[in-house]
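Left out: one protein chain. Kept in place: all the others.
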Amino acid sequence: MAQSFRWYFAKRLIYVALTVWLILTFNFLLFRVMPGDVTRIVIPKGVAPGSDTFERLSHYYGLDKSIPEQYLRYMQQLFTGHLGESISFSPGADIQDFLGVYLMNTLILVGFGTALSIVVGIWLGRYTAWKRGQPADRIGSAFFLVFYCMPTFLFALLMLTLVAKVVPQWPIAGAYSPTYYTMPLLDQIGDRVVHTLVPLFALVIETIATFSIITRSSLIDVMTEEYMVTAVAKGLTARVVLHKHAMPNAMLPVVTVVAMNVGWVLSGSIMIEMIFSYQGLGYLTYYAVTSQDYPVLQSAFMLEAIAVVLANLIADMMLLKLDPRVRV
Amino acid sequence: MTEMQPSRSKWLILNETRMEKLRLLRKNGMRIAREYRHSLGGMIGLGILVFFVATALLAPLIASKYDTPSMPANDIHWNDYNPSYASPSARYLFGTDFYGRDVYTLTIWGSRASLIVGLLASLISIVLGTAVGLAAGYFGKVSDEVLMRFTDFFLVIPWFPLMIVFASLLGRSFTNVIIVIGITSWPSTSRIVRAQILSIKEKAFVERAIAVGAGSGHIISKHILPNVFPLIFANTILLVANSIFSESFLDFFGLGDASVVSWGTVLEAAYEKQAFGSFAWWNIFFPGVCIILLIMAFYLIGDALDEVMNPKLRRR
Partner (left out) sequence: MWPKHATVLGSLAIVAILALSASPVRWTTGASAADESTLTWGMIEAIDSLNPFIGVNDNAYIFYGLVYDYLIAVNEDMGPAPNLALSWNIVPDAEPFGSVWEYNITRNATWHDGEPMNADDVTFTVNYQVGTHYDDMWAYQPYTILIDHAETIDEYKVRIHFKNITGAPAPCPFGDKLMMPIVPEHIWRDVPTSTAGFTYENDLPIGTGPFVCTENTKEEFLGRSAIVLHKNPNYHSKVDFNKEIQFDRLILRFYLEPAAMLLDMQTGKIDVALFNAPNYVSLLDYLEGNQDAPIGTYSGLTCTSYSIDLEVNQKKDATGVNPLGRDPAVRKAMAYAVDKQFIRDHIYRGYADLGSSIMSPIYGDLYWAPGPEEIYEYDLAKANQTLDAAGYTWNGDIRVASPANPYYPGGKLSFNLIVESGLVEDKDTAELLMYDWAKIGIELKPEYYETGQWNDIVYSYAYDLTISYWSGDPDPNYLLFIQTSYSVGGWSENAYENVEYDYNYTKSVETVNPTERTPFMLACQEIMYRDAAFIVTVYPYGCYAWRTDTFDGWGDWGAHPGRSLSNFWTANPLYFDLVPKGRQKIDLTMAYVGIGVGIAVAVAVVLLLRYRPPKEEDVKLP
């Protein structure tokens, strides 16, 4: 089976590449369709229309060329690592220079968020499934339900107000303090933790609830299967039953849901980032849209999309490994 | 016994098989209803849903008698100065918002928008998703790859930025909100449908049907769909919950139609006018709780239906 697995993996990689290319093209086309004259965005006011300045700027941004030519230029620049220049968000700034800062912030938030959600969510799901019917399960499930149905932004605002009232000293805005750049390393880490904690909590509470619910139902589903009865009849201990038989099968739908949720967590982080003024990719996306800064938007979109593609790839691979029934 | 009529369409003939099928359907339906009643969660969810639907339908009657019964009831009574951010009282059951509008009236009317968006957007989503998932899962190979790439593509595009982009392109109107939600949430359905179909395809009875020589259409409608349908149905309900959430989300961030009264736009106005800072909690609490309750209702219903319609889970 190993060889076909490798072959399948290679096929999947090709498709990932194809998808990414499609995304880039879609990206490019979408922003050429946007309303509004790009040069007008760069030049807010004062310059008379028809003057040389407009033409010079058009030429500078390559907007005077035909769409296919622009597309080639766009692809070329991408492969040499140039993401272009921001036109209104930070006029003139090279996007690859500042994108890193925002990307890092979001990676921390979303990365830890997803990891935490998975670990805690699955653990809680397992626990409540195992304690099915008992008070622990009932209370837990009620909690999950409420948090699953609560809009993220509402909860974030609630947390913001609560933290501000109860612990006034706690920072509620930004990914780090103003004096971050002058702090020694250890303090910087601590600073980041403090700033990321509340947004993280607001972000993961819903995903934890989701994963708990799905793990719990999936696990309970599995426990009704016939082979579980067999396992118990064979005299296996609870631990073995849970880990060797129940969990692996229960994980299948969970993995699918987790993969689907990465995209969600990324989108959800936008809400969190805006409410907590957390300078991440979502914050950047929103700002780029409102200031109509297409190059920045293109780059942010691209990153977000690629992240989800990768997550899906990993999920598919795991699904393959875990479910022998699915033929390649 | 009914006569054989030389009619235009053979579907209209009520012969024994069809009568039997209808009888079975009715029996099944009653069994489902009976079982459903045993599920506490399901009943609570149903109760909440009925409550909100009734609210939506009876809105003109139960809204505050001081307000004009019109939709959208967004009339700010600009020249009659109503107290801004008045706390809940006998006159203003849920207090007023920044503009002096009665939050109670707004909440009542808001149920309509949320329900409409939820249902219509999910409908679009289900139809698209099922069609794609079915085609991909069943026909396999080439069509699977192509359709899955297409689905993946949509799944992969960051949802929120895409929404903003579409909102700017299409303009911020109520119908556009519905359309945008519908076309960005179908991929999840298709993925689930396809995964389930792939599993079912391998099952013995399908192989047997193929061995016997059954055609694709027959297999799809008689074997695949009935097994997939419960899953879709339960998923539908969840999608409605998701659509309601999305709508409030879009409104809150200024992408919805501000002239329509919905819980999301009430929250948006509250947020912009710093209700949080002024601690006008009623402006946020009532619409917020309604959103949570409605989403919860759909979720509970979907969960209960899932249990009931999937025989394996009955033993829970």
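As written, the chains take the letters A and B, and residue 1 is the first residue of each chain.
Everything below uses one rule, namely that a residue touches a chain if its C-beta (ideal position, glycine included) is under 8 Å from a C-beta of that chain, and two chains touch if they have at least 3 such contacts.
Only a predicted model underlies this, so the values are computations on that prediction, with no experimental measurement involved.
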**Fill in**
The chain left out of view makes contact with A, B
**Hidden-chain contact residue, picked from the options A:14, A:139 or A:193** = A:193
**Prompt:** Which is it among A:63, A:120 or A:306 that touches the chain not included here?
**Reply:** A:120
**Message:** Which candidate, A:83, A:108, A:257 or A:311, sits in contact with the chain we can't see?
**Reply:** A:108
**Asked** What residues on chain A make contact with the chain left out of this view?
**Response** 35-37, 40-49, 51-53, 56-57, 60, 85, 88-93, 97-98, 101-102, 104-105, 107-108, 111-112, 115-116, 119-120, 123, 126-127, 130, 132, 160, 164, 168-195, 197, 220, 223-224, 228-229, 232, 237-239, 241-243, 247-248, 251, 274-277, 279, 283, 289-293
**Item:** On chain B, residues whose C-beta touches the chain left out of the figure
**Value:** 76, 78-79, 81, 84, 98-99, 168, 172, 254, 258, 272-274, 276-278, 315-316
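Assume only the chains that are shown with their structure count from here on.
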**Request:** For chain A and chain B, let me know how many angstrom lie between their CA-based centres, rounded off.
**Result:** 24
**Asked** Quick one: in the complex, what on chain B touches chain A?
**Response** 145, 149, 152-153, 155-161, 164-165, 168-169, 188, 191-192, 195, 198-199, 202, 241, 245, 248-249, 252-253, 267, 271, 276, 284, 288, 291-293, 295-296, 299-300, 312-313, 315-316
**Message:** Using the touch definition from the top, list the residues of chain A that touch chain B in their complex.
**Reply:** 15, 18-19, 22-23, 26, 30, 33-35, 145-146, 148-151, 153-154, 157, 160-161, 220-221, 224-225, 256, 260, 263-264, 266-267, 270-271, 274, 282, 285-286, 289, 297, 300-301, 304-305, 308-309, 312, 325-327
